[in-house]
Structure formats: structure tokens, C-alpha cells
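Every protein chain but one is kept in place in this view of the complex.
This part shows chain A:
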Amino acid sequence: MEHKNINVKLKVWRQKNSNDKGSFETYDAKNISQEMSFLEMFDVLNEELIGEGKDPIAFDHDCREGICGMCSMYINGRPHGPWEANTTCQLHMRAFNEGDTIVVEPWRANAFPVIKDLMVDRTAFDRVIQAGGYISVNTGNAVDANALPIDKAKADAAFAAAACIGCGACVAACKNSSAMLFVSAKVAHLNQLPQGEPEKNTRVINMVAQMDKEGFGACTNTGACEAVCPKEISLTNIASLNADYAVASLTANK
């Protein structure tokens, strides 16, 4: 529980709106408790900026417990900062030392245009889900849940893929801005469950087509996405997407 206060220098991307060119600005964050979360440090800085009559830094955040997927800062060249399997909101100032310079940028990807400062537009992800990231079942009298036993290993694997929070760190980390980890996680979640089987082929074909249409880049299997994923979504999902895609292309005549 031992902690101290530190001073750090922040280089933050400022951009008034999507049409503005944007640039870095430098701020001193003084006397920051290491118990603070990274976003709480931004809160403190913003309060100071407002006090000085300046415009506070806009950033996305909501649950602040690492599950909603809203926070999205590219910190010192890494989405969500230095800690493994972590979101920006769960990053704490213990990760930094006295005198550090911290560079903070928004997600960079053509498919994620900047709205303001560190906020980007990730609605492309919603449209990819609309293309097939669901099981077509209407609300009503579904059969008894235990009428369909599912092998525990499969259920666990589907759960691991479904843990994706849709934050977009995978896209931000990728040199091609590919969304393959995100898309493959959803395909893997649904395609390996018996409930998802009937739409297996159309799902993978349509979601990949929408991903391309949104302007995400191609996957070259460098694995940068997996390395920064806050929920440790595995690269093997991409392999299974590719397998499903190959089968679907060969068998589907749609």
C-alpha cells in the first residue's frame, strides 16, 4: 500500500474535430498520486485546464472497470499503455516514474476517424456485427436451455472468444489497421456453438465482406493485435476464421 506522488510530462494529441489537422500539446501533470488510475490523472489535468479557461481534453470512457470497451488511448506507442491484458481505465500511475514523458494519441485507423482529441468513431464495428455477428433467433419460446448440452471445452472456448470488449485496440496496434482479431473473435464465438452452426458460412463471408468495406486493412499475421488485447483474445481465432472462410467459399453458392 506504499505509494508516492510523482510529476510527469504529457504529450497529448489535440484535434478540435474531424476536419481539424490536429497536433501534439505538452502538459505538466504535477503531484500525481500513484494510486490514481490513468484516467483519473486526466480528470485532474482537465480540472486544471478548465480552471485556466482552456478547453479540457476529450476522451472516451465509461465503466472504468475494464469491461465496456469505451476507453481508447494509444499510450507511448501501445494501445491501452504498458500493462499486459489491460484497458486504459485500469492502468494505474504505479506504471510510471518520476519525470516520465508520456505520449498519448487516439486510435489511428482510416476506419476509426477522430471525432475530437482522443475520441474516435468506432461505429464500423457495429456495422460488422450487423453483417452477421448474431444468431437469428426471435424472442419467444426457445427450447429448454438444458435440452442442448454443449461440450464444456467448446463452451469455454466460445466464452473466451466472446470476452472481446470491442475496444478496437487490435486495430490500433496493427500496422495495416486490420480488424481481423475483432471479427474472428465474433465468428469463433458463434461458429463453434451448435446454435450458430446453421449460419456458419454466411456469417463468416458477410462479416469479412463488411470488414473490407469499412476500410480495415488486410491481416498479415504479425500478432500485434493479440499482444495488446485487453481480454487476451487469441490469434488462433484468426486461423479458425480463415478455415471457416475457406470452407464457406468452397461450399456456399451464395
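Note that in this section a residue touches a chain if its C-beta (ideal position, glycine included) is under 8 Å from a C-beta of that chain, and two chains touch if they have at least 3 such contacts; residues count from 1.
Keep in mind that, in the parts below, contacts and distances are computed from a predicted model.
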Name per UniProt, for the chain absent here [options: "Sigma factor sigB regulation protein rsbQ", "ABC transporter permease", "Substrate-binding domain-containing protein" or "succinate dehydrogenase"]: "succinate dehydrogenase"
Touching residue (missing chain; options A:N86, A:N201 or A:S240): A:N86
Candidates A:I67, A:V103 or A:L235 - the one touching the absent chain: A:I67
Listed residues A:L10, A:L190, A:V204 or A:I233, member touching the removed chain: A:L190
Where the missing chain touches chain A, by residue: 1, 3, 16-17, 33, 35-37, 39-40, 43-44, 47, 49-51, 53-56, 58, 60-70, 83, 85-86, 90-92, 94, 115-116, 119, 121-123, 125-126, 129-131, 133-146, 148-152, 155-156, 158-159, 162-163, 165-166, 189-190, 193, 195-196
